[in-house]
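Let's look at chain A:
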Amino acid sequence: MAQVSILSPLSSEFFGGEDSIEIDACSLFELVSALDRRNPGFADAADVRVAFAVDDVLTTDWATPLSRDSNVMLVPRVGGG
Partner candidate 1 sequence: MSKLLVSTTVNGDSYDFACDPSESLLDALRMRLSLTGSKEGCGSGDCGACTVVLDGEIVCSCLVLAAEVDGRQIATIEGVAEGSQLHPIQQKFLELGALQCGFCTPGFIVAAKALLDHNPSPDETEVRYWLAGNLCRCTGYDKIVRAVMDAAAELRQERAPA
Partner candidate 2 sequence: MPSPAYHAPETVSQAVALLAGDPAAKPLAGGTDLIVQMRSGRNVPSAIVDLKRIAGMIGVRPHAGGFAVGAATPCTALKNDRALVAAWPGVVEAANLIGSVQVRNRATMAGNLCNASPAADSVPALIAAGATCLIAGPNGNREIAVADLPQGPGRTALAPGEFVVEIRLPARPVGGGDAYLRATPRTEMDIAVVGAGVALVIESSGSCTSARIALGAVAPTALLIEDAGAALVGTRLEDAAVARMAEAVRAASRPIADKRGSVEYRTHMAGVLAVRAVGVARERAGVDA
Partner candidate 3 sequence: MNAPQDKHAFRVVGTRPVRPDGVEKVTGKAIYGPDFVAPGMLHAAILRSPHPHARIQGIDTRKAAALPGVKAVVTGADFPSLQSVVVAAGESSSDIIHLSRNCMALEKALYEGHAVAAVAATTLQIAEEALGLIDVDYAVLPHVLDPEDAMRADAPLLHDDVFTKGAEPKPDTPSNVAMYVTLNRGDVGAALENAAVVVSGRYTCQPVHQGYIEPHVCVASWNADDQAQIWVSSQGAFSVRSLTASILTMSQADIRVTPLEIGGGFGGKTGVYLEPVAMLLSRKAGRPVRIAMSRSEVFRATGPAPGAIVDIKLGAAADGTLVGAEIDFKYNAGAYPGNSAHSGIVCSIGHYRVENARISGMEVLCNRPASKAYRAPGAPQVAFAVESALDEIALKLGIDPLDLRLKNAVKPGDPQPMGPAYGEIGYIECLEAAKAHPHWKAPLPAGHARGIGGGFWGNYGGPSTAVVSITEDGSALVTTGSPDIGGSRAAMAMMAAESLQLPYERVRVTIADTSSIGYSMVTGGSRTTFATGKAVVDAAVAVIGTLKERAARMWNVEAGQVEWRDGEAICLADGKTDQRLKIGQIAAKAAFSGGPISAEVAINPGGYLPGFGVHICDVEVDAETGQTFVRRYTAIQDVGRAIHPDYVEGQLQGGAAQGIGWALNEAYVYDAAGLLDNAGFLDYRMPVCSDLPMIDTVLVEKPNPAHPYGVKGVGETPIVPPLAAVGNAVSRAIGVRMHDLPLTPDQVYRAARRKG
């Protein structure tokens, strides 16, 4: 059961304004699937628009194990030049 915080505009765009939810997931792969079931379309966006911070560390490895008290933050990805 990871604690998920969701930042603007992702919260409004996909989660009806909710910015904090609990999800049962053992990895980010599972988490993304679970979020997509709740809010269809999120998985496509996750591929290209979302960065994930697990316990304060931005991670690109979606297999990173999530524990019961992991904090996952969904951050809009910033594109460079």
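Basis for inclusion: all candidates are chains of the complex that A comes from, given by their letters.
The criterion applied here is as follows: a contact is a pair of C-beta atoms (placed from the backbone, for glycine too) under 8 Å apart; a residue touches a chain by one contact, two chains touch by 3 or more; residues count from 1.
What you see is a predicted model; the values in this text were computed from it and never measured.
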* Asked: Which of the candidates 1, 2 or 3 touches chain A in this complex?
  -> 3
* chain A residues within the candidate 3 interface of the complex -> 5, 7-10, 12-13, 16-17, 44-45, 47-49, 53, 56-61, 73, 75-81
